[in-house]
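What follows is chain A.
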Amino acid sequence: MRAAPIPEALLDPNRDPGGSREAVGLGSSAGKGLDVRHGTILTLEDINVSFDGFKALTNLTLYIGVGELRCIIGPNGAGKTTMMDVITGKTRPTSGSAFFGETLDLTRLSEVEIAQAGIGRKFQKPTVFEALSVFENLELALKTDKSVWASLRARLSGAQKDRIDEVLHTIRLDGSRHRPAGLLSHGQKQFLEIGMLLVQEPQLLLLDEPVAGMTDAETEFTAELFKSLARKHSLMVVEHDMGFVGTIADHVTVLHQGSVLAEGSLEQVQSNERVIEVYLGR
Partner candidate 1 sequence: MKRRPFLQSTLAASALLLTGLFPYTAQAAETIKVGILHSLSGTMAISETSLKDMALMTIDEINAKGGLLGKKLEPVVVDPASNWPLFAEKSRQLLTQDKVDVVFGCWTSVSRKSVLPVFEELNGLLFYPVQYEGEEMSPNVFYTGAAPNQQAIPAVEYLMSEDGGSAKRFFLLGTDYVYPRTTNKILRAFLHSKGVADKDIEEVYTPFGHSDYQTIVANIKKFSAGGKTAVISTVNGDSNVPFYKELGSQGLEATDIPVVAFSVGEEELRGIDTKPLVGQLAAWNYFQSVENPVNTEFVTKWKAYAKAKNLPNYQTAVTNDPMEATYVGINMWAQAVTKAGTTDVDKVRDALAGQTFAAPSGYTLTMDKTNHHLHKPVMIGEVQDDGQFSIVWQTEGPLRAQPWSPFIPGNDKKPDYAVKSN
Partner candidate 2 sequence: MNQPMTITLAQKAGPRLSLAVGGLVLAILLALPLLHLLPADSALHVSAYTLTLVGKILCYAIVALALDLVWGYAGLLSLGHGLFFALGGYAMGMYLMRQSAGDGLPAFMSFLAWNELPWYWYGTSSFLWAMCLVVLVPGLLALVFGYFAFRSRIKGVYFSIITQALTFAGMLLFFRNETGFGGNNGFTNFRTILGFDITAQGTRAVLFLCTVALLTGSLYLGFRLARSKFGRVLTALRDAENRLMFCGYDPRGYKLFIWVLSAVLCGLAGALYVPQVGIINPSEMSPTNSIEAAVWVALGGRGTLIGPLLGAGLVNGMKSWFTVAFPEYWLFALGALFIVVTLYLPKGVIGLLRKEKEQ
């Protein structure tokens, strides 16, 4: 199988992918050490993963540009979640290379190191710390020194409190700040998790079905949120909801049987015959 075509935008050195060259310097999200000289924040090349003979990913090659908002779609079992596992270090590929920026080899880093390097992940099923209050959830996610010793002496500074308040406001949970996260509704948990990603200030956000279980209004709001996040951050969104994908995506990648089937704008992808074949059946 041939490697999927690389988007033009990424090949053209004169073009700012996602128009976000300057985003590198924006906010604190652009990690001090991360080398994104070539405008690519994530590079996956020829990734293979197999579980006891079952090939979950086959020669997967994918690039995400700095500040880009990429949607990944694909039928069940296409390898979307496995790909996220590879990026976050949860699953080790049998072969292939995965780089964050130009220099960070994701296949050699532990999950924690990857998270600390600036990749945040939202799980398919919203996962929050149910026994802690909403505020405490955000406090834990906050970008700060996360070593044992630091946590023993940690006190929130005024600026940090303000930051949490700000995010609480953004995700519309100011009213529930002292409620235990376990008592939130499904949609609220989704937002809380997104909020946790925000305070973590990663450069790359991996979002696995973020709007599942949300009302239309919430979905709309999420779309707005993501659009505002792009450019400052790079986003990779796995989603089934085509409507949602249509409202946010500049670029869409279709995965099928563990490798990239098609890539391009939503219209391009939707008119791709192979995609139609896969989605609609022969």
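Regarding candidate selection, all candidates are chains of the complex that A comes from, given by their letters.
Keep in mind that, in the parts below, a contact is a pair of C-beta atoms (placed from the backbone, for glycine too) under 8 Å apart; a residue touches a chain by one contact, two chains touch by 3 or more; residues count from 1.
Keep in mind that what you see is a predicted model, and the values were worked out from it rather than measured.
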Subject >> Touching partner of chain A in this complex, picked from 1 or 2 >> reply: 2
Subject >> Complex interface listing, chain A residues touching candidate 2 >> reply: 88, 90, 110-112, 115-116, 120-121, 123, 127-133, 136, 139-141, 143, 146-148, 151-154, 180, 182, 196, 200
